[in-house]
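Remarks on the structure that follows.
All protein chains of the complex are present and in place, except for one that has been dropped.
Should a chain be cited, it is by its letter among A and B, assigned in written order, with residues numbered from 1 in that chain.
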Amino acid sequence: METERRLEALGLRLTPIDASYALDTSGAKFVSHLAVGELLYLSGTVPELDGETYLNGVVGDDLTLEQGYEAARYAALSSLTALKHALGDLDRVRQVVQLTGWVNSAFGFNDQPRVINGATDLLVEVFGAAGLGTRAAIGCRGLAYNASVEIVLVVRFDGGPVTDPRPTLGASR
Amino acid sequence: METERRLEALGLRLTPIDASYALDTSGAKFVSHLAVGELLYLSGTVPELDGETYLNGVVGDDLTLEQGYEAARYAALSSLTALKHALGDLDRVRQVVQLTGWVNSAFGFNDQPRVINGATDLLVEVFGAAGLGTRAAIGCRGLAYNASVEIVLVVRFDGGPVTDPRPTLGASR
Partner (left out) sequence: METERRLEALGLRLTPIDASYALDTSGAKFVSHLAVGELLYLSGTVPELDGETYLNGVVGDDLTLEQGYEAARYAALSSLTALKHALGDLDRVRQVVQLTGWVNSAFGFNDQPRVINGATDLLVEVFGAAGLGTRAAIGCRGLAYNASVEIVLVVRFDGGPVTDPRPTLGASR
């Protein structure tokens, strides 16, 4: 549980699975994670705090770059919640493979990379070199619940058994 | 052919490959599907009906949420056409792994998840639990032919031989 201890040392804690699950009201039919061999695919996640979405809005209009960075940090934290649910122990993550970060962006806002740094900084803080994967940071128009950031992760894990995924855990509900 | 019978029971039918192929007029150089091991990657697909694109426009401006849902259903149907072409029999799909759904969105429209439900609902109706994969639903600005929705699928299949892909079958042409 070393990874989780590093997370706690940063003053962050994983959203309880049930609180996260309770956010879903759309009846959407998808799962929080799915394993193929040693790759684990996650559904998109948005920023959450205390079982509520957090820092909603359009970056460059409603939110500053700094708030966008914070939002990306919490969107990545929601992905860590999904990984914890899938694997039981975050130490089972071998490598972040691919991170795609969407930023709900104002017209003319082009600092998507600095926003998504909030997510990739957190992953390296908790996983070390294993948190350093490939990345794309893209501006988009509109996200679930007016979220400001959404993160989609693919990770390599130790290949052992995974928990049955909770339907519609995570974001994009 | 059980999966295809379920599709017919829903009143839906696959677009003939040749009609779908005829939609391409841009000379784009890509293929409808590509297999790596037991994963099958599909190109993006847009809504089609009777060999024409269907329900074009911007959701929240030109189209209602309900029309967007319907469009997502038909975009997923176009992906099923590509899967049928690739695998011969849709029963060879073992699991939907990853669905990314883009919604051509009006400013301020944040119901992308309820639009993309049109795609994931259909996949679960025809594949059952095997249709329940990971998902992200993202608002975008502009899609091929002014399509309202585009779906990109990655599925796990039985790993047997696949048909030679048709160049530029599907969408994003």
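Criterion: contacts are C-beta pairs under 8 Å (C-beta built on N, C-alpha and C of every residue); 3 or more make two chains touch, one makes a residue touch a chain.
Keep in mind that this is a model prediction, so the values were computed, not measured.
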*asked:* Using the document's definition of touch, tell me which of A:A28, A:L63, A:A137 or A:I151 contacts the absent chain.
replied: A:A137
_Touching the absent chain: which residues on subunit A qualify?_
38-39, 95, 97-100, 103, 105-110, 112-114, 116-117, 120-121, 123-124, 131-141, 154, 156
*State which residues belonging to subunit B touch the missing partner chain.*
26-34, 36, 41-44, 100, 102, 104, 140-147, 150, 152, 167, 171-173
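As a convention for this text, only the chains that are shown with their structure count from here on.
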_subunit A and subunit B, separation of their C-alpha mean positions in angstrom_ = 25
